[in-house]
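What follows is a set of notes on a single structure, which appears directly below.
Missing here: one protein chain of the complex. Every other protein chain is in place.
Order of writing sets the labels: A, B and C. Residues in every chain begin at 1.
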Amino acid sequence: MTQAIHIDIKNEDWLSGIRSFFTTVMEKAGIDAILIPTRLSVKNRIMPTLVSDPARLAEADPLSPAFPVNGAQQLAKLTRLPAGGKMAAVLRPCEIRAFNELVKLNQGKRDDVVIFGVDCPGALSNSDFRTFADQHETPDAATRAFCAAAFSSDPIHENLTLTSACRSCDHPTPDGADIAVALFGTDSTKGLTARAHTEMGETVLTGLDLPPAEAVPPQQKTVIAAMLKQRKQYRKQMFTAVEDATGSIHGLSTYLADCVNCYNCRVACPVCYCTTCVFTTDTFCHEPFQYLQWARRKGGVKMPTDTLFFHLTRMAHISTACVGCGQCTNACPNDIPLSDLFSFVAHHTQGAFGYGAGLDLSQQQPMCGFEKEEYGEVVGLN
Amino acid sequence: MDPFEPAIIAFVCNWCTYTAADLAGTSRLSYPKNIRLIRVMCTGMVDPQYVIKAFLEGADGVLISGCHPGDCHYINGNYKARRRVKLLKEILPRFGIDSRRLRLTWIGASDGIQFAGIMGDLVAQTRELGPALPDLKMVI
Amino acid sequence: MDQKIGSALVVGAGISGIRASIDLAQMGYRVTLADRAPHMGGILSQLDYQFPTDRCGMCRMLPMVEGEPDKFQVTLKQAPSPVDPDCCIGCGQCSEVCPVEVPDAFNAGLTHRKAVYLPVPHNIPNTYTIDQAACTRCGACEPVCPTGAIRLSAMGRRAFRILVVDDESIVRNSLDAWLGDEEGYTVEMAASGPEALEKLSAAPFHLMLLDIKMPGMDGVEVLEKARVIQPALQVVMMTAYATVETAVDAMKIGAMDYLVKPFEPDALIPKVAAVYDAFQETGYLKRTVGAIVLATGTTCFDPSVGKNPMGYGTVPNVVTSLEFERMLSGTGPDAGRLCRPSDKRPVKRAAWIQCVGSRDLQSGADFCSTICCMFALKEAAVARTVAGDDFQATIIYMDMRTFGKSFERYGQQTWSTDGVRLERGRVHSIAPTPGSEDVAIRWTSASGETREEIFDLVVLSVGQRANDQTALLAEELGIDTDGFGFVRTVPFSDTRTQRVGVFAGGTLTGPTDIAESVIRASSAAVNASRTIHRAGGGLVEKTAVPDAYRDVSREPPRILVVLCRCETSAETDSDLDALSARLKQDPAVTQVVVLEHICTADGWNALTQTDTAGVNRVLVGACRTFTYGKKAHGLAASFGLDPSLIESVAMDDRQGPDAPATVAAIMAGISRLKNVSAIEENSIAVTNRALVVGGGIAGMSAALAIADHGVDVTLVEESEQLGGNLTWLHQTIDGAPIAPFLDDTIGQVDKHPGILVMTDSRVVGAFGQAGHFFSTIETAGEPTTTVEHGAVILATGGREAPTDAYAHGTSEAVVTQRELETRIHENRLDTDAMKSVVMIQCVGSREAPRNYCSRVCCPTALKQALWLKSRSPELQIYILYRDMMTCGLAEAWYTEARKQGILFFQYRPDRKPEVSINTGDKVPVSVRLHDPILDAPVEIAADLLVLATGIESRLPEALALAYGAERDQDGFFQEADSKWRPVEALKAGVFGCGIALSPRSIPEAVATAEAAAGRALTILAVERLPAARTTAIVRHSLCTLCLRCVDTCPYGARFLDDAGQRVQVNPAMCQGCGDCATACPNSASIVEGFSHRSMFGAIEGALVAM
Partner (left out) sequence: MNPQSVTTLPTAEESSESLDPIRAMVSACIQCGTCTGSCPNALEMDLTPRKMWRLVILGRLSAVMESKTFILCSDCYTCTLRCPRGLPLTEAMEALKGIAFARKEARHRGSRLFYEKFMETVRRHGRIREMEFMTRYFIAMKSPVAPFRFAPLGLKLMGKGKVELGGGKSGDTPLGALFEKVADLERTPAATFRKEGHQ
């Protein structure tokens, strides 16, 4: 069985090399279709696309800084039930983690899909990407420019404002993929490595007939370590800022003051998996009398109501599954930095249960189990 | 000025703590009037949303109380409740809701006296903490 | 369908009586449950803690279908109660004024209570009762009762009306004094015949004392006329000596007796008492029953009456284990703080003395009380949690009998903690410590030295004794008791008495623990049911169709709020007005009505007659809730509304009606009503067939018990023949041969038209739910078949564990107990050629790999040893044991074995015997061991070494899992609750019995089989399984199929449907705990009556009121 293969790169053109790699995958591994970020035919915008014709891979662009939606949700739609064919997907590390959480929630299955992950230097918010993409002549040029900056020896480029979720992300490598394509610390002249992390990955790699991987580039470790150091520092600052801003309900209300209850954040959230959110069901369809009663009690009631309730409930429901992808911030029409807040809460709730969202498929979600003897400290009055 | 009287919501399980509360009542044991008992079948039925709702509606303290470990009428609901309380205690204090405002206790059916005692202590402690959300001017 | 309703009488309302009653009632019988005590629960209502949880958990035995007692048709045989339980609101005012104080038996006499009292403080609903023996009938309680619930004056002797008719005032006055003032009857007087007749016309009387010689109308004439007015009246003539003949004539026309004047009270009073007793008799319920289950239980040994009182009653701070249990209790004398009785000092050092009144021939107990070892361990463990970790417990014991399922592990866990010390020894007596209230005790330790230690408190672990009631009952029913007063049963049964139709449950047939009591109760119940069934009484169809309630499902909520008013005052009125106005703010509240004293009969009538035409929900606020029992149904019927649309909330009568707590409760009630919809009766169809897996004695017994009820059974046996372990067993310890019993049982099974036996067959797969399972069965050489059935009983049994310890397998002279049994059975044992036999107990038991007691090995060793001894009296037999587990009546065999000269050596697991095999002419086996009594080595030359290796389970994990049941850590069937539901799995419809549960003897296996059959019949006997009122439902349009609810359900009541597209709930299995609703993030899963909307409303209501 093959553990790792070499992806040939010509003229330092990663994009072409990767496209041809996935073409090989489709042809040799019996993949009927592959979910891969691909350019829209109509405009220089990128969306996850389920590609069945290998020729269409010419438009695939898994290296672009575009991150319009979290692909985990899309992959869940594809794998929820048997699809009648073999599929692959190319995902960012945070998308893989989100997908793992969805698998635990029976929303998708990994059995029938080969997941490819690509080292992720980070992404741009939707509006930043639009600006960035429009600055370049061709889509390829935009991606190349991004890669050149992002994978240079100094990974954070001055002109690229990655989202705060990405800048604080401490899992930039796709450890949960069946097959991971390494980019960090790679010598762009020498080609890339795809490494299998699972048995399924090994089977696929074995069938590709590609040359075995060369030695791991010596600088890979140091590049990743340097990046993580920087990100952890950013993360710390971000948490401190959130903590300072939201240390009271008053502070939290202020933080969320611009919220209009559009619920876009939860629509964009990959792990908020309910088809219909409880806040849009009859449970929160209050009687008119209710509003009047609230108004009578406090002298006034802000409408729409239940804003804080919504966000706190979301924290209770999904903070233990939050993978920090940043899509909530990305989706907010009023630019509330929701991702900072949720990452902060998730950091504490996941820490409390010793849980890492999406990192280990075999780890049970904290709210799905119990031990007979645990957390004695929360019991009693003292 | 009157001393601050906290409002406390107590979610009590039908089989143990509710019975203990009833026993305290029939035994003529007094416990503070600040406690509002809400009977649930099992502490495992207490959704974190209920706790959040209670605080947002103005509760100064929330108690969840059920059967002792190993004694749950529904086998293990109390263990699950304990995890949910653990979760809430990680979230709510970050936003200024003191961890001591959310309590979980085990009070068995024959523990009428303990029930009255715990209610007294709970009110005293919460009174000391003061109002939970003094700056919450409107229902939001 | 015109089916006879069978009825049964259960005597004794302890745990076994309740279990038997519930079983019979669930099978559809009318059950009369009788008890002497004014409350149910027996001794267990006094025990707050049970191991292994060290908590109570008794509620888990309650019928899984929550709800209304009358549904089970349990009728209480009741002497008329002076307190009307329907009216009593438990306010306690009567108790406050009662002048009588008596020791409270509930707290084992450690506290006092009034003559009017709550029998069990933590009952719900709880009503007062009057201890008629202690009550002086002073009447103080009657006027203070706010609801008129006390009818003392209409009770007992006061209700017995006597008319004294005599023209002499001195006679009238003295009779009034004797009968009225002294004896407490109601006495009225008439000075002449016409006056007497006038009184008789005006009011009923029970007895007339009638003078014969009166001016005007004489006694005989009065008698004639009186008999026309009140034919049932009893008359005693009073006559002077001269007119005795007239008196005799009077008796011919209906007088019952006469008295010759002058007479003393001693002559009169017994005659009146006899009439009174007869009058009372007629007040009792009389029922014709098809079978009787006796469950009158045992009583605790009273050390003070024994030869050796162990200081009890004389030395301070010596208490019985039952008293100690009450001392630990929250409702006990010190409210759950552990203080010693004499000076209320906290108890930090306590000693338990075991076998007080047990295993003691001097106190007439050649038996083991079975429960005390575990009882003491539990008390020690609980005491440590109550009194703190510095509590030191010392248990002084003879053998530590951790014989039951999981007992050994509980024991190890308890005695391995610091602060719990076990001392093998026996205390001979207890004397006071001069100058101190501490208790000093002296005993000889295992190593032989004499120890003297001082304790704060000494607990006597008192044994069990047959109840004094038992002898009376036995005599009346014509059944036998043994020398100890326990009821004798027929061979191979723990519950059948010699008299057909009379069965015994619980501890009546010998001391046993809770689980076994419950098992015996269920076994007795199913046997009673068989008797009734055989006599033509059937299992009942669902009788009455519930009243059709108005369909209000499409109407918006319109709520009527009824508030109860206790006192009329301007303040109350204005409070009520304010409250009404406040409630009416909610448009859903269409009407608020105030009624007076709903707790009284008038108030209740006013409530039931309230006009509910314009509303579709009703909320009643009163001092006490009416959600229990008949009242809720009564209201539902009079309002024509489904009971779920009627809510009742408690208003605190100590505060005004607008007190925040009251308002909060009412608002919560309104919120619940707004969000509730009438629930349609859920039920699921039942396949009336049982599958029994395993054709040993347990499987066969279960199959027969079920098939005898007309329910078909498929019995699957893996081997080619039925019989299991009984095929190699020779005889029982009391010498009963096993083969005839086995042949008879197999014969019954073979002949039974309702039982299909499949030998050489195995269950290879199964799925389904209670009421409807599908099992795939593979039979050797035949195509697989699928059986549809409503319940399954796993009776897969066990086998003797293999061993290679003590040189087993290397010599013909080393055998296991089973191999010995086989040699005896096959006549291959030459007892005459042997001089000595050694038996080693606990080989691989009570430690890894089988860390449990196999229970049968000690009695088996005794059986074999006694058999060998009877064959060859000169044969020397040595039994090497750790603790002799001869529980209950098996203890007598231990005594017998000792008397026969069989020698016993105790060994510790860290100092096991050593065995070597000799060659040549030497005696084949040498056994070396350490005798702890002599503290010296012993060497035994043995011709035969017999190893007791214990029993291991034969329940395959895959089989258990196929039915959604689990195995415990030792591989046995995991019961739903070790005490209260010992033969059923957590998953409804799946039962276990016999050795599959845990190692046990033949009668014990049969009892579990019958118990499992009885529990299964509660499902199989009905056509549709009713669902609990509070169950969870799935709102499919919201469901995202994450299956968290399926995973979290503790009852396995949720499943994904065949298409994998919908989560379904089996309403018969769902218990309504709501865990699924909490696990579900978007309320796709909700529990009826506890929706988020309703809970949010309750929370808001509570806080709005503040």
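Throughout what follows, contacts are C-beta pairs under 8 Å (C-beta built on N, C-alpha and C of every residue); 3 or more make two chains touch, one makes a residue touch a chain.
Remember, it's a predicted structure, so these values are computed and weren't measured experimentally.
*Asks:* Checking the contacts here: which visible chains does the omitted one touch?
*Replies:* C
*Asks:* With the full complex in mind, choose from C:686, C:829 or C:940 the residue touching the hidden chain.
*Replies:* Of the candidates C:686, C:829 or C:940, C:940 is in touch with the missing chain.
*Asks:* Out of C:488, C:534, C:835 or C:1035, which residue would touch the omitted chain in the full complex?
*Replies:* Once the missing chain is taken into account, the touching residue is C:835.
*Asks:* Looking at the whole complex, which of C:166, C:188 or C:360 touches the chain that is not displayed?
*Replies:* C:360
*Asks:* Just one of C:311, C:411, C:425 or C:989 touches the chain that is missing; which is it?
*Replies:* The one listed residue touching the chain not shown is C:425.
*Asks:* List every residue of chain C that touches the chain not included in the displayed model.
*Replies:* 307-308, 355, 359-362, 398, 425-429, 442-445, 448, 450, 835-836, 876, 878, 895, 898-901, 903-904, 906, 931, 933-941
Simple rule for what comes next: only the chains that are shown with their structure count from here on.
*Asks:* I'd like to verify one number: the distance from the centre of chain A to the centre of chain B, where each centre is the average of its C-alpha atoms, in whole angstrom.
*Replies:* 38
*Asks:* Could you please state the distance in Å, as a whole number, between where the Cα atoms of chain A are centred and where those of chain C are centred?
*Replies:* So the centroids are 58 Å from each other.
*Asks:* List, in ascending order, every residue of chain B touching at least 2 other chains.
*Replies:* If we look for residues of chain B contacting two or more partner chains, we find 48-49, 53, 69-70, 76, 80, 84.
*Asks:* Considering chain C alone, which of its residues make contact with at least two other chains?
*Replies:* Residues 1048, 1079, 1092, 1096, 1100 of chain C touch two or more partner chains.
*Asks:* How about chain B: which of its residues touch chain A in the complex?
*Replies:* 48-49, 52-53, 56, 69-70, 76, 79-80, 82-92, 94-97, 103-106, 118, 121-122, 125, 133, 135-140
*Asks:* Could you please specify the touching residues of chain A with respect to chain C in the complex?
*Replies:* Residues of chain A touching chain C: 81, 105-107, 273-278, 281-283, 287, 289, 293, 297, 317-318, 367-368.
*Asks:* Along chain B, where are the residues that touch chain C in the complex?
*Replies:* Those residues of chain B that touch chain C are 7, 9, 15, 19-20, 22-23, 26-28, 33, 35-36, 38, 40-42, 44-50, 53-54, 57-59, 67-71, 73-77, 80, 84, 108-114.
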